[in-house]
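This is the structure I want to talk about, given as structure tokens.
Yeah, one chain of the complex is gone here, protein chain that is, but the others are all in their spots.
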Amino acid sequence: MIGNLPFVVCMILVALGLWTLLIKRNLVKLVIGVGLIESGVNLFLVALGYVRGGIPPIYTYAPTTAPWVLPTPQALTLTSIVIGVATTALMLAFAVVIYRHKGTLDTRKIRDLRG
Amino acid sequence: MTVVVRTITRILLPISLVFGGYVIMHGHLTPGGGFQGGAVAASGLAMVVVAFGASRLAGRKGLLSSLESLGGVAFAALGFLGLGLTFFANVLAGAGGLFGNSVPYGPNPGDLNTAGTLPLMNWAVGFKVLAGLGAVVLLFALFGENHDR
Partner (left out) sequence: MSVHAPILAIAVPLLGGFATPLLAKLHRRVRDVWALAVVLFVGACVGYVAVHVFTQGIWVYVLGARQPQETLVPGGFPIRIMLVVDAMSAFMGIIAGLLSLTAFPFALRFLPEEEGKTLALTLGLLLLAGILGMAYTGDLFNFFVFLEVTSIAACALIGFRTWTSRAPEAAFKTMLLYSVSGLLFLLGVAFLYGEYGALNLAYISAQLRGSFVDRLALALFLAALVMKAAAAPVHFWAPDAYGEAPAAKTLLLVVNTQVSLYGLWRVLFTLYGGLWDAGVGWLVVSLGLLTMVVAAFMALVQTDLGRLVAYGAVSQIGYMMLGVGVGLVTLSSRPDYALVAMKGGVFHMLNDALTVGLLFLCVGAVEWAKGTRDLRELGGLGHGLPAVGICFLVASLALAGIPPLNGFASKILIYQGSFRLSPILSAIAILVSILLLAGFTRAFQGAFLGPRVEAQGVPGVFLVSMAVLAVGILVLGLVPGFFVEGVVTPAAEALWHGRALYLAAVLGG
């Protein structure tokens, strides 16, 4: 059970992110919520790749007996981080533009599109 | 910004650019690669934007976006290089010439001139990320300055 603790923490992060998206009414806080979910998922991927006593696959003086870590989860995490940077930048840019038009970041006051 | 920040930025900018270049260049040997190196170098640009004000760099927006497109084109073109076999096939690896050495057998400190197209792709991605993140930071900062006025 104790070995599963990192996964539980990641899921708590994801749940917190979803909770943020549901209750917060500020655009920047919504972006932070998405960031929380993303961190949870990324940490989950990294935790999946952990091998106890493993060594990095590019280490040339490696002892042959130790288990090697598969680099795939790190590559996945990295790709996901790159994508996260792009989405966060895009969402913040839209938040900035909305602020310029409306003078507020409160979703309750920005309601041009309804129905 | 104050003279302290500007002075520190003058010292740190070359360091961050060189370190970013190092991370990109050794992407196939050590942890790191195009995105990481580009992000490190872009942090240098971000420091410049903060210290000297975005309006002084406003004229460089076009340059940055061109560089970003160029990085993307270079990356895709390197994929086309492998079309003799399959897309993205590493045709330069083990062929001699640029980055074409084969990896020496046994324990070694790492040979920079290996891995075929991978280092070239790292450079393409690195420039793209450097220019892209730099442009993002610059645009946000420009917007902030225009709004405050």
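Which chain is which? They are A and B, in the order written, and residues in each are numbered from 1.
In the analysis below, contacts are C-beta pairs under 8 Å (C-beta built on N, C-alpha and C of every residue); 3 or more make two chains touch, one makes a residue touch a chain.
Just so we're clear, the structure is a prediction, and the values are computed from it rather than from any experiment.
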Absent-chain interface as seen on chain B, which is shown: 65-66, 69-70, 72-73, 76-77, 79-80, 82-83, 85-90
Residues from chain A at the interface with the omitted partner, ascending: 14, 18, 21, 27, 30, 34, 37-38, 41, 44-45, 48, 70, 72-73, 76, 79-80, 83, 86-87, 90-91, 94-95, 97-98, 101-102, 110, 112-113, 115
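Everything below uses one rule, namely that only the chains that are shown with their structure count from here on.
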Geometric centre distance via CA averages, chain B-chain A, whole Å: 23
Footprint of chain B on chain A - complex, ascending: 56, 58, 60-61, 78, 81-82, 85, 89, 92-93, 96, 100
Interfacial residue positions of chain B with respect to chain A in the complex: 29-31, 33, 35, 107-110, 133, 136, 139-140, 143, 147
